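With one protein chain removed, the remaining protein chains of the complex are shown where they sit.
== subunit A ==
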Amino acid sequence: MLEIIIQITLVCVSLSMLGFLYRVIKGPTTPDRVVALDAIGMGLVAIIALISLILDTFAFLDVILLIGILAFIGTVAFSKFLEKGEIIERERDY
């Protein structure tokens, strides 16, 4: 029973990631694409959690936290580039 539910959930998450992928390709502005890529990262987290349920292992739980941190840092870097034009400032004067 649980196997069937996990497989249905995997299909649903994959379909939602296809929707995000459509937004990444089609998105009229760059912030649309950045937000869609962040959401794709969260979809990956869900897929890894479901696959570690299927494979019945604890080995992938570090990967979940890793993807969360990397998606956060990447989104912050991209939004800082969009707002200020540079990612790492040498010295801020305010």
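To be clear about the criterion, a contact is a pair of C-beta atoms (placed from the backbone, for glycine too) under 8 Å apart; a residue touches a chain by one contact, two chains touch by 3 or more; residues count from 1.
By definition in this document, contacts and distances are computed from a predicted model.
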So one subunit is absent here. Using its UniProt record, which name fits best from "Multicomponent Na+:H+ antiporter subunit B", "Electron transfer flavoprotein small subunit", "Nitrogenase protein alpha chain" or "Phenylacetate-CoA oxygenase"?
"Multicomponent Na+:H+ antiporter subunit B"
Could you list which residues of subunit A touch the chain missing from the display?
59, 62-63, 65-66, 69-70, 72-73, 76-77, 80, 83-85, 87-92, 94
